[in-house]
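I have placed the structure first, in the form of structure tokens, so that the comments after it can refer back to it.
With one protein chain removed, the remaining protein chains of the complex are shown where they sit.
Moving on to chain A:
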Amino acid sequence: MPDWSGYLTLILHGALVTAQLTVMGCALALVAAFVAGLARLAPVAPVRWLATVYIEFFRGTSIFVQLFWVYFVLPFAGITLSPLLAGVLALGLNVGAYGAEVVRGAILSVPKDQYEATIALNLTRFARMRHVILPQALPLMLPTFGNNAIELLKATAVVSLISLSDMTFQAQVVRAQTGSTLFPFLTILILYFAMAMLITYGIRLLERRMTRGLDGVR
């Protein structure tokens, strides 16, 4: 009879790595999404092109290929990344590309008269974004960002293939050591689902917080 509690601890250690990857990946994705999303709306054409290339490239190839490329090809160019860093980089940039389109869409959906009003009030570009456009655009982005965060959580499973000891990797270890398949895989399926629920719940809270005071505006 294998020592299940010991193996469960192993999987929970993996869960910690998965959580860490998700949080760091989300942070990078958020930054990338705003930078690329705003760049796509920039008045300077080359900036727009650059953002489009970034977005199309990362949305056009799969996360799996990107991860392998970062981990196996970059070392030949003299850039060696730890598996964790490679994972965060690939996940963040990939999901960030999807997020950029969300940012762009949400900003464009703010009514035009809001822009005209800021011009009439002589606000600077920064003040316009910070105080008028973004407060109205953010609540529109949140639900999709929530979905993207769950996609990122699910994509973290792929990093187990570049030998990062996340939850999926640990499940494979348990499978290899015990020969049991149902226990490790069912456990991590449930844990992934719990994490996804947690994200859904967190986003809902955030949404309530952000739409406060916006009643009657939309």
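As a working rule, contacts are C-beta pairs under 8 Å (C-beta built on N, C-alpha and C of every residue); 3 or more make two chains touch, one makes a residue touch a chain; residues count from 1.
Please note the rule applied: contacts and distances are computed from a predicted model.
Student: From the names "Ectoine/hydroxyectoine ABC transporter permease subunit EhuD", "4-vinyl reductase 4VR domain-containing protein", "tRNA 2-thiouridine synthesizing protein D" or "ATP-binding cassette domain-containing protein", which one matches the UniProt record for the unseen chain?
Tutor: For the chain not displayed, UniProt's protein name is "Ectoine/hydroxyectoine ABC transporter permease subunit EhuD".
Student: In the full complex, which of A:Ala51, A:Leu89 or A:Ala171 touches the chain missing from this view?
Tutor: Answer from the full complex: A:Ala171 touches the omitted chain.
Student: Pick from A:Ala157, A:Val173 or A:Leu206: which residue touches the chain that isn't shown?
Tutor: Touching the chain that is not displayed is residue A:Ala157.
Student: I need the residue numbers on chain A that touch the omitted chain, in ascending order.
Tutor: 56-57, 59-66, 68-69, 72-73, 76, 150, 153-158, 160-161, 168, 171-172, 175, 181-182, 185-186, 188-189, 192-193, 196-197
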